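Up next, chain A:
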Amino acid sequence: MASKGKQWFIRLDRELCKGCYLCESVCPLGLLSVSDRLNQKGYYPVHYKEQDKAVEEHQCKGCALCAIVCPEIAIEVYRV
Partner candidate 1 sequence: MKRVFGRPKSMKDAAFHYCPGCGHSVIHRLIAEVIDELNIRDKVIGVPPAGCAVLAYDYFDVDMGEAPHGRGAAVATGIKRALPERIVFSYQGDGDIAAIGTAETIHAANRGECITVIFVNNGVYGMTGGQMAPTTIVGQVSTTTPGGRNTNRDGAPIDLSEMLAITNGSVYIERTAVNTPRNIVRTKRAIHKAFQVQMQGLGFSLVEILSACPTNWKRSPVQANEWIGSEMTKIFPLKVIKDTTAGDREALE
Partner candidate 2 sequence: MSEKLLMRGTHAIAEAAVRSGCRFYFGYPITPQNELTEYMASALAGLEDGVFIQAESELAAINMVIGVSMTGKRVMTSSSSPGISLKQEGISYLAAQELPAVIINTMRGGPGLGNIAPSQGDYFQATRGGGHGDYRTIVLAPSSGQESADLTRMAFEYADHYRTPVLILGDGMIGQMMEPVVFPDPIDPGSLPPKPWVLDGAKGRSSRIIKSLILDPAAMEEHNWKLFRKYEMIERELPQAERFFTDDARLVAIAYGTASRIAKGAIKRVREMGLKVGLFRPKTLWPFPARELRELSSVVSDFLVFEMSTGQMLEDVKLALEGRRRTHFYGRPGGVISTPDEIAKVITNIYYRQGLETET
């Protein structure tokens, strides 16, 4: 669960993703995986596993390592 009172989640633009998987390699909670659906550019983009959950249930701690490392600025980090 998120720390008391605060909640974080990310938004990942799968069409910007070039499948470098740097984000997947740095996420400390393993919340990113490789999608099996191609994007328009022909890459298998990264998939944010929590994407379809309600915000309160996201495990994301907002460390933003994924966003920091993403070359495409495909990841935005939000805090509720």
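One rule holds for everything that comes next: a contact is a pair of C-beta atoms (placed from the backbone, for glycine too) under 8 Å apart; a residue touches a chain by one contact, two chains touch by 3 or more; residues count from 1.
The candidates were selected such that all candidates are chains of the complex that A comes from, given by their letters.
These figures come from a predicted structure and were not determined experimentally.
Every option in 1 or 2 comes from this complex, but the candidate touching chain A is 1.
Taken in their complex, chain A has these residues touching candidate 1: 8, 16, 18-22, 25-26, 43, 62, 64-65, 67-69, 71-73, 75-80.
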